[in-house]
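A single protein chain has been removed from this complex, and every other one stays in its place.
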Amino acid sequence: MPLSLIPAEFEIRRNPDLCIKCGVCTRQCSFSGQNINPDDGSISSDDNSCVGCQRCVTLCPTHALQVVQRPEQGRRHAIWTTATRAGIAKQAETGGMLLTGMGADKPFPVYWDRMFLNASQVTNPSIDPLREPMELRTYLGSKPNQVEFDEQGRPVTAMPPQLRLELPVMFSAMSFGSISLSTAMSMARAAAESGTYFNTGEGGLHASLRQYGANAIVQVASGRFGVTPDYLANSAAVEIKIGQGAKPGIGGHLPGEKVSAEVSATRMIPQGADAISPAPHHDIYSIEDLKQLIWALKESTNYTKPISVKIAAVHNIVPIASGAVRAGADIVAIDGIRGGTGAAPTMIRDNVGIPIEFALAAVDAQLRKEGIRHQASLVAAGGFRNSADIMKAIALGADAVYLGSSALVALGCHMCQKCYTGKCTWGIATQDPYLTKRLNPEIGVKRLKNLLRAWSLEMKEMLGGMGMNSIDSLRGNREMLRGIEMSAQELEILGVSPAGR
Amino acid sequence: MKRIYAKEEHCIGCRLCEIYCILEHSGHQTLVKAFADEENRPEPACRVEEDGALSFALQCRHCEDAPCVAACIAGAMTRDPATGVVSHDKDKCVGCWSCVMMCPFGGIHIDIEKGKVVSKCDLCGGEDAPACVAHCPNEALIYE
Partner (left out) sequence: MHRLPPFKIPAACGTAGILDRTGRRFNGEDIVRAMAVMRERGNGLGAGFVAYGIYPDHADDYALHIMAMDRDGLQRVMEFLPQVCEVVAHEEIPTRRTATIHDEPVLWRFFIRVPEGKLDGKDEQDYLVSDVVMIINQQVEGAYVASSGKNMGIFKGVGFPEPIAEFYRLEDYEGHLWVSHTRFPTNTGGWWGGAHPFGLLEWSIVHNGELSSYGVNKRYVEAFGYACTLFTDSEVISYMFDLLCRRHKLSIDLACLAMATPEWEDIDREADPERRALLTLMRQVYAGALLNGPFAVIAGYNGGMVGFCDRLKLRPLTAAEKGDRSYLASEEAAIWAVDGKPEVSWPIDAGKPVVFNLEEEKVASLANSR
């Protein structure tokens, strides 16, 4: 096309009084937004190339740069916004689907923000986590209904395999391929050193991460990439990925550019070839097929590992989750509409699925009603931003949560949503060796461990404030939540009373 | 003695080490002033060597048996036996560049336009990390 109609999204502002023409910005930009002129050393910016990742802004030693979102361009229109028109222009020029990365950026209601936690006053004392033990330890897996004893008083109840978490937080599934090895390494080590788990996603387990197998939840997804007997054996748990909150109902596509030699070896596919995960598992067309895969995986891991089933929060999540539990899932992970992704069609990400709050509340209530809640643990995923979100999810009924986006933000992600390009300037969602070096796993591990520690401290403080010293006493304790700005029906589904009641 | 080690697997080629080396040896307090004062702007003693994705920052290695010290005809290049630091005295330097030719690492630099004297790493900072190490954003330089 001779003339592109796609407007620039960002404006790069350079303060000439501060710029020393050191060129750091030009070396950091992988989208050609900052360029140095070799003739005279002058630096020029190209707003049209800028993705707003803030890498140049962050690295500029004199803070001479700002990258800001451009205001609405042209005649203002509340419905036909610049972004809406830009999408049409892009598609008119390419004939392709709009692609994006990370979680939905539309102003969806975040129901966590409409729920408030409780605290003790007078009638029951709050507990000071600095003075009393405050327990966050959580076990994931199927639990028996009761403990039975023989005549000698010895327990005869066998405990199915459990995952022990020192805090009810795990790292969400992100495949090596969609993310760099140093990102995966950071999460693996941080999980191992913090007493929790990371998730391989569908990308297999790279040889250098094999040593963290005891903290790995390994995924078996529709593409079956990297699934070997050793992969299953060298894990803490196996997760069947049915769906993902950011793109329910569709598969995955890792472009060939990201299939480096290492990715190729780990996924067991040719280097440079696109890795296509089918939309469904082609051996799972119904719930009984899921049951077969669950039991096949239990059988092949000798009944030593919990089997998790990860499903996207869709309209009929309740019977699906119940079916998964009845099919033998030890853990059901539910990913809400705000969940992140390395690549998804924008229309799918922003329009398909339901918020995790409703899915979680409805599933927890139904499993209890059916008397099978103890048979599986519930893991909630999809846009957990802080420790309060997590506490509220646990009060709604989650056993633990998966962190994806917030872990990446801790590692440097600035949510430019260009993961699918493979040019992540932060070294996270890329396989380009020039870029992957930017995430030093030594630093990454520290940052992730700090995040988990900080959130643990906050969770303990909130728990103590509610007069409890164990996370067990918050799990499903909806009495600890009150809602605002919700309809009676929303409150009813969440099982939460309005504030003031 | 503590030395600077380069971790090439973590070097991202941003060259902030060079920029802060200049500031440290410029006599100015801010980068803006140091770079504005082009006349007196020193050559960075720390240089990033780069070939594609492979890069690392290089400074004088402060060799135990330093060839530059032996080669110096003016007695400007000396090694402190107590600290092990190889230093260069600009007042004594006559600009023969024998040290430049002898250094096996390319750790000594010259700026033909600005004069004859050479510049090299002086392990600035004393017990604290040198400027290049302190400002590396990715811990690709360590001082230990």
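Which chain is which? They are A and B, in the order written, and residues in each are numbered from 1.
Everything that follows uses one rule, which is that contacts are C-beta pairs under 8 Å (C-beta built on N, C-alpha and C of every residue); 3 or more make two chains touch, one makes a residue touch a chain.
Note that the coordinates shown come from a computational prediction; the quantities given were computed from them, not determined experimentally.
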item	value
Missing chain: touched chains present in the view	A
Chain not shown: contacting residue from A:Glu93, A:Glu132, A:Asp230 or A:Glu492	A:Glu132
Hidden-chain contact residue, picked from the options A:Gln54, A:Thr100 or A:Gln162	A:Gln162
Chain A residues that touch the omitted chain in the full complex	120, 122-125, 127, 132-133, 135, 137, 139, 143-149, 153-155, 157, 159, 162, 368, 371, 373-374, 395, 466-470, 472-480, 497, 501
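The rule is simple: only the chains that are shown with their structure count from here on.
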item	value
Residue ranges of chain B touching chain A (in the complex, touch as defined)	9-16, 19-20, 30-32, 34-36, 52-53, 135, 137-140
Chain A to chain B touching residues, read off their complex	17-18, 20-24, 27-28, 59, 61-62, 427, 432-434, 437-438, 440, 442-443
